[in-house]
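For this depiction, one protein chain was excluded, whereas all remaining protein chains were kept in their positions.
In order of appearance the chains are A and B, and numbering begins at 1 in each one.
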Amino acid sequence: MKSRVSIVKAVAASLGVAALAVATGAYSQNVVKIGEIEAQTGALNTYGWMSSQGMRIAVDEINKAGGFEVAGKKYTLQLINPDTQGNPQQALIQLKTMIEEDKVKYVFGPFLTNVFKGIEGYARQHNGQFLLMGGATQIHYELGKPGNDYLVRTWNWDAGPSGFGTLMVDYLKKKGVKKVAMLMQNDAFGHVAADVYRDAFKKAGIEFQENWFEPGTKDYSAVLAKISAGSPDYLFPGYTDAVLYDIVQQATQLGLTKFWLVRGSLGPALKNKDYIDDYVAYIPKYFEEAEKSEPKVKKFVEAYKAFYKTKDFPYDQAPLCSSSCYDHVYMLVEAMKKAGTVDDVAKVKNALESFTYDGLWKIRYDQTGEEVINFDIVDVQKGGKITVTHEQPR
Amino acid sequence: MLQLVVGQLLNGVIVGTLYAIIALGVTLTFGITGIVNFALGAFMMLGAYFTWYFSDGLGIPYPLAVVLATLAIALVGLVADQVLFRFTRNNLINGLIVSIGLISVIVAIVLMVWTTTPQNMHYVLPGVFRVGGVIVPKMKAVVFGVLLLVILFTYAALTRTWAGRAAYAYAQNPEAAALMGVRTKVLQAGVAAYSAALAGLGGGLYASLYSITPEIGAGYILKGVEAAILAGIGSVMGSFAGGIIIGVAEGVGSIFLPSAYNDAYGLVFLVLILLFKPAGLFAVSSR
Partner (left out) sequence: MLELDRIDVHYAKNHVLKGVSLNIREGEVVSLVGSNAAGKTTTLRTIMGLKACTAGTIRFAGASLEGQATDQRVAGGIVLVPEGRQVFPRFTVSENLLMGAYHRRDRNRLDDDLDKAYAMFPRLAERRGQKAGSMSGGEQQMLAIARGLLSRPRCLLLDEPTLGLAPRIVDEISLTIRKLAEQGLTVLLAEQNAGMALAVADRAYVLETGRVSLEGTGAELAGNEAVRRNYLDN
């Protein structure tokens, strides 16, 4: 003989428990946390900034659309993306917090090799507990090694059968080029680049001459004069915009007017358009053109402007969204759906490597876990005329 | 090969003149206020940024932008002198500490306003001169001409005007100069402002040749101090010679030796010359 009072008490008690459950975040079971460790500010933020910008938009869109469904359950995304400022020690602390306190299983980044080296040891200790998907050069060398199952590289590589560099060299060969002079930073990455392209040019039968400069150089007249004396067909200048402006200006003054490069924007070409003859650049995507011809790109540009409430779109930075950025969030969600789990990282990784995602880019991962994407070769000629060739690696 | 060497000789003279203008500021400051003002490098960088901002940001014609930037930096140098360096006269250690502190502040402000991304001025005077087989960019020739004129003007002012004579006298014997009625404080402030202006002018001209970042001052003040020591404190034409020596050494040296040695030439010359002439090549006073 339950009285009315005791029924009311029971209902009140249940509501209380339910409220408590909500308050203590028991519903966090339906949130998938993803982390990002990139340099968003500071001297080294060229790569991390765009990744971070794009990722936020993707997470926002997915959640606004009501989340996603995996094995019958609905989930939303929570993005945890502290700023490493390019500091390895800081990044390590941030990663530890993500893994141990927030229990994050999917971390994007880093693009910076020095940061990767700082977190590598810790990451290996937690092999099997999470996925680290970053664009750093050093990651390329660690893929596939025992104990590195956690590792995925979210950028393409210059060399190898699907390497963009190889296709770039072929482009030059088609122009009948016989001799290329490289002028590269005398640092760790410069030597990586030299190693890759020495082989590539040799295979293509193009004479390859190596010249080095110290980071921080502003006046290149000595080495450019030396190079010019050897009459190369093309100059292959350094790997950052910071040096390209000076090199291109000074090179054109000394009669070197043809350039071929695999890192850097079109800025130096456009500034010197009246003095160059040819400027061939690897650009993951030439957004100015893609915006008009590809609906997904147009949509992304509009989404960016709306999300950040701005009329400006960073065209020169946008190509870097080819790494750990907008597409990669969506691709991860697809992988989770395919794998039928949000927790089993091994299954998700297998799923990730099993299909091609068609977003802003067509992305797939090769058997070592390294990204392969379609890209553009942008050719700027004297006067600023631009020709874009779309490449799709096999 | 000959063409290469001649080309680098010419380039070295031009680049060396940029070192010389900083060296001149260093030597004047040391001779009159008794400290090495490392902040002259930061003033040079600031002069480059101001010139770029006036010219490309505000649309002011380049020559006027350089003049305005130079005046602005002279003012900055004067304020820095009266607020900070006034308390470090003849105290090398304190002068060093204060100038390093000032450098940090200036670099931090520039980083905040303009970030670390290199900035490039529009091309003021594109095109090159061809002399024999040697190529000299027109703007570099102009920069050389302007700096040479300023150095000669400074030399003339020091030897032919009353203010210059007073400065030169003070550098030789401060107390005797005071007894002639030279107003020490005014002289020191004036030299501080003039040295800053020289650095600012150097920066403004630098901006027409190369991209600018907040770090460009560091290399220049180092080479400027090397050139000043090499020449011997107090000599105007000596600073010019010192700058040229370092510039040419770097230029010609980089033809034959790997690029990694570039910064070493200045130091090697410095050591060699100081071994044989401890007061420098053209020293004025034994300060």
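Just so it is clear, a residue touches a chain if its C-beta (ideal position, glycine included) is under 8 Å from a C-beta of that chain, and two chains touch if they have at least 3 such contacts.
On a predicted model such as this, the values are computed, not experimentally measured, just so you know.
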Displayed chains that the missing one touches are B
Sort through B:Val113, B:Val131 or B:Met180 and give me the one touching the missing partner chain. B:Met180
Sole touch to the unshown chain from B:Thr116, B:Gln172 or B:Ser259: residue B:Gln172
Determine and list the subunit B residues touching the chain excluded from the picture. 162, 165-166, 168-169, 172-173, 175-183, 284-285
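Keep this in mind: only the chains that are shown with their structure count from here on.
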Contact set on subunit A toward subunit B in their complex: 42-43, 186, 212-214, 216-219, 221-223, 225-226, 229, 241-242, 245-246, 249-250, 253-255, 271, 274-275
Within the complex, which stretch of subunit B touches subunit A? 3-4, 7-8, 11, 15, 116-118, 120, 123, 126, 128, 135, 137, 210-211, 213, 215-216, 219, 251, 254-255, 258-260, 262
